[in-house]
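Please see the structure below; I have some questions.
Just one protein chain is left out here, and the rest sit where they should.
What follows is chain A.
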Amino acid sequence: MSWWTPELAAILWAMFQALVILLGAVLLGAVLTVVERRLLGLWQDRHGPNRVGPFGTLQLIADMIKIFFKEDWIPPFADRPLFVLAPIIAFASLLLSFVIIPITPGWGVADMHIGLLFFLAMAGINVYAVLLGGWASGNKYALLGAMRASAQTLSYEVFMGLSLMGVVALAGSFNLRDIVAAQEGLWFVIPQFFGFATFLIAGVAVTHRHPFDQPEAEQELADGYHVEYSGMKFGMFFIGEYVGMLLVSALIVTLFFGGWHGPWLPPILWFALKTGCFLLLFILLRASLPRPRYDRVMSFGWKVCLPLTLINLLATGAVMLLVDA
């Protein structure tokens, strides 16, 4: 057993963790599609999918069979390589960001010093999915959707990064484990409330969830940038959206709500509970709000959120200097 070294065991354990978290994220994303429909049904005074299996629990399997066997059609007028690349970026960029999330003290894929920056970089790459998908489709609706998406995502990413700088300043680190550890006594949502509010808004916008779903506004652009996609390519955009939701919820919990911290219950349960609350919020937002106009979304980002994050950052810095002094 000379080959069995502690290093190898650590590597295997890390790989096992990574695999579990990867599959868990994808699977949860898929399950969320059904959960969302059931919840919307509940809130909308109707049943939702309740026919496949007991209480509709097997709906997901039916959906997967359908989406896997659907004709994977690439329009003849599309730009093939980019058309194929776009859904992969959409799916992978957000999924990769999960590596930085510390789920419990012992679980997590990577313990990176630049954790938060990695997430911001991945969110930046995610724009290309929409942009390329919309452009490569050769469809005017897709193009308009891509145009909206790139303008919107760029504006919201500006203050998304800034909204997190208060947290980074308080914790003194970009590393998410350090940030969670720093919230042992007080969750950052209290000192960084404006940071939380703006990050939540930016998070919804970056995942193109309602009410910031202008790029795919069904009533206006008939699903926007992914209108030409079908089969598994559409599935990747679709599941990617839910993975994004999951990621943003998990990040909010990690950055502002103390991650796994909490009394009595094991850390994993606390983390799951808190994340679940934000997932509910995402779905409830979709059920309850109308969609603001696209230019209003832009001006809200630039005129309200960006100044707010800047003031928040300045105030945080000032308070910290005062306390240090």
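Things worth noting here:
Here is the rule we use: a residue touches a chain if its C-beta (ideal position, glycine included) is under 8 Å from a C-beta of that chain, and two chains touch if they have at least 3 such contacts; residues count from 1.
The criterion applied here is as follows: contacts and distances are computed from a predicted model.
The complex includes a chain that is not drawn, and of the options "NADH-quinone oxidoreductase subunit C/D", "(2Fe-2S)-binding protein", "Molybdenum transport system permease" or "Nitrogen regulatory protein P-II" the UniProt name matching it is "NADH-quinone oxidoreductase subunit C/D". If you put the hidden chain back, the residue from A:Pro75, A:Gly138, A:Pro211 or A:Gly231 that touches it is A:Pro211. From the set A:Ala197, A:Ala287 or A:Met320, the residue in touch with the chain omitted from the display is A:Ala287, counting the whole complex. The chain not displayed touches chain A at residues 40, 43-46, 140-141, 143-144, 147-148, 210-211, 213, 217-222, 286-296.
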